[in-house]
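Every protein chain but one is kept in place in this view of the complex.
Note that the chains are named A and B in the order they appear, and that numbering of residues resets to 1 at the start of each chain.
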Amino acid sequence: MAPLHQYLLLSALLFGIGLAGVLTRRNGLITLMGIELMLNAANLNFIAFWRHSPNPEAIEGVLLTMFAIGVAAAEVAVGLALVIAIYRRYRSVNLDEVDQLKG
Amino acid sequence: MQVLPWLILLLPLFAAVGIALGALPAHRRGVAARLSVGAAGLAFLLSVLLWSSGTQGEQGFLWLAAGALKVEFGWRLDALSVPMLLVVTGVGGLIQVYSLGYMRGDKGFGRYFAGLSLFTFAMEGIVLSTNLVQMFVFWELVGVSSYLLIGFWRERPAAADACKKAFLTNRVGDFGFFLGILLVWSLLGTVNFTEMSAVLQRQPEALGGLATLAGLLVFCGAVGKSAQFPLHVWLPDAMEGPTPVSALIHAATMVAAGVYMLCRVFFLLDVPGSVALEVIAWTGIFTALLAGVIAVQQDDIKRILAYSTLSQLGFMVLGVGLAGGSHDPAPAMFHLTTHAAFKALLFLGAGAVIHALHHQEQNIWKMGGLASKMPVTFVTFGLATLALCGFPPFSGAYSKDAILLPAYEQGRYGLLVLALTGGFLTALYMFRLVFVAFLGPAKSQAMDQAAEVRGVMKWPLILLAVPTVLAGGWGIEGVYRRAFGAAEPVEAVSWFGQIIAPLTHAPMVALLAFVAAAGGAFVAYRLYWDALTDPLPDKLGTPAEWARRRFGFDELYARIIAGTQDALAGLAAAVDRWVLAGAVVRGGHGLVELAGRVLRLVQTGNLQGYVTFFVAGTVLLLLFVLTR
Partner (left out) sequence: MKGLELIGLEIAVIAAGIAILLLDLWTAKEDKRRLGYAAALLVGVIFLASFAMLFEGRQEAFHGMYVLDEFALFFKRFFLIAALLVLLISVEFADRFESGVAEYYAITLFALAGMMFAASANDFTLLFVSIELVAVCFYVLVSFQRQRDRSLEAGVKYLITGALSGGFLVYGIALIYGTAGTLNFRELASLGPEVLESRLLLLGLLFVFVGLGFKIAVVPFQIWVPDVYQGAPVPTTAFLAAGSKGAGVVLLARLLYTGLRPIADRWGPVLVMLAMLTILYGGLCAIPQRNFRRLMGYSSIVNAGFILLALAAGTADGLAATLFYLAAYLYGVMGAFVVLCLARCPGQEDETCVLAGLHHRSPLLAATLTLAMVSLAGIPPAAGFFGKFQVFKAVIGQGAAFPYPAWALGVAVFGAVVSLYFYLNVVRTVFWSSTSESVAPIRISHATRWAVYLVIFAILWLGILPGAILNLAEYAVHSMGL
């Protein structure tokens, strides 16, 4: 079993990549993917912490991971529906073009 | 007797609610008038009953208990509140009667009387309050009702601006008051007047090092309501309301509330180690002089009176500030009472003039010769002028002497001289007004059709003239003095004894005050008798121009806030924030507005920009927390 800090580094890296994706990409789909990556980074953390915890019988970590996966699925479902609706109206999934509301 | 105060308090409220529910439409104006005037009259009669019965004491029910804070709702009757109640209901009632004539034919007749009743209710609430929180609630209600009445002619943009300015400026002061209340509560553990004063009597040091701060925060409320510098800007604009409303605001309610409150919580200000009274005294005299100088160069009849109110309020506040030596602010209340009568009379007289001129003309340089056309108005206005200037034996002379006396006795000759200068200015601008508008030659065609007002508008003038002339001999000061711990004077002094009292008591002060007033009147005579235009701007040049432009306070505030900050603005930086509201109202793009516009640039509408902002904020927050 790999040491804990390696998992943590990997998850931090994933989180960073996801965040960078959200920050730099205009494409709505890629933005959503970035957010997925961030959630998965957290999930990885949970599992790693759970495996290395002194009492692995307490399954809180796993439990939360399950919830997180479920929530992420719901979020993406809504998100994709929205992006499609945006595409229908704007003929583009570029979120930069959606900027009527401001001030 | 226990039910009387409740009745007095609630009658105007019932009238207001009744009108609001059923008598707003124009065809029900009779009902509205009867409800409102009836309630005011009844409240006055009951107040007289209360006064003659000599009931004193306190009653209330627990209104709100939040943790350690217990707030009652009730009434408190003592030598301070009962006479004040008479003033509010009496003068207010006469103004309502007068309004019947003045507002006849206005389409918002019902709304007007509902507003007046609400105003009366709020003011009575302040007078009867047993504690600071209750007082604050009514205090705000006064603000709300003044907002409604000043902006009564809502189709006029000036009125809409004026009512907002009045409200906002007041709120700035009120927030100081509010913080003061909470501070006092946290230090003394109670907000009830009786209990607070008991605590302070047991341990005068209870306020500790915060005494001055607490006093000044509470004073903030009075600065707003009683229109002291630097929050005085709302009062002159407030004349955009109907003239009787100005009379009400300037005489019996609203501005009186500030001085009344200061007297009510005088024990908070008059504690060892606090310099609050000193600040109060200087604020008062500064306001008095500033307003006096400005009034000399105003041309609008109501504006002159408005600045004269400011000036007299300055005297009252000075009276409170000077009471530190004698522990007795009764002179301020005395002046408040006499002023209520003659200032109401002055405003109603001005209203009569405006009414006679069909609401067309308010510039005194277009008037003239009104004395022969409107004899009753002229005589009563003249009597009120003499009282305001402080000529014996009219009431104002005695109350003004009472304020000057402590300054003389305490050897504070600087303040005395300044106050006498104020007296000089008072006579100057008032006689200017009388000479130009009433006595001088008619300066426009409109004067030909002016005629005496009749009936419901005439009688209030005559009735108000009675206290204007006689109140100096009624021993009012002695009554108020009892509220501040003094026993009643042993020997009953006759009316005549009261009238000559200043001469036997402190002839020096009386003489000086008389000389100052007479000097003012004389100068006015030399300058304005038969004058067709104002000679002062030519003679004085720039200073007169400044006074005419009210020293540019309104513009100054607008400009400071517009961001063009010069050296003065640096000094006034604190002031500027307080008055920003007033300036923003005037349409200036304030510093705040500017900041808002800049900040709104963040809101670009671009999602990626938002996300970047979000993450940058998070990072900054992390840095802030984790590096500490």
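One rule holds for everything that comes next: a residue touches a chain if its C-beta (ideal position, glycine included) is under 8 Å from a C-beta of that chain, and two chains touch if they have at least 3 such contacts.
Predicted model, so just to flag it, every value in this text is computed and none were measured.
Contact with the omitted chain, checked across B:Val17, B:Leu45 or B:Leu69, is made by B:Leu69. Against the chain not shown here, subunit A presents residues 8, 11, 15, 18-19, 22, 28, 31-32, 35, 38-39, 41-43, 45-46, 48-49, 53-54, 60-61, 63-64, 67-68, 71, 74-75, 78-79, 82-83, 85-86, 89, 95, 98-103.
Against the chain not displayed here, subunit B makes contact via residues 63-69, 136-137, 140-141, 143-144, 151, 154-155, 160, 164, 167-168, 171-172, 175, 178-179, 182-183, 185-186, 577, 581, 584, 590, 592-593, 595-597, 599-600, 602-603, 605, 607, 610-611, 613-618, 620-622, 624-626.
Everything below uses one rule, namely that only the chains that are shown with their structure count from here on.
Residue ranges on subunit B touching subunit A, taken from their complex, read 600, 603-608, 611-612, 615.
Only residues 19, 22-23, 26, 95-96, 98-103 of subunit A touch subunit B when the two sit together in their complex.
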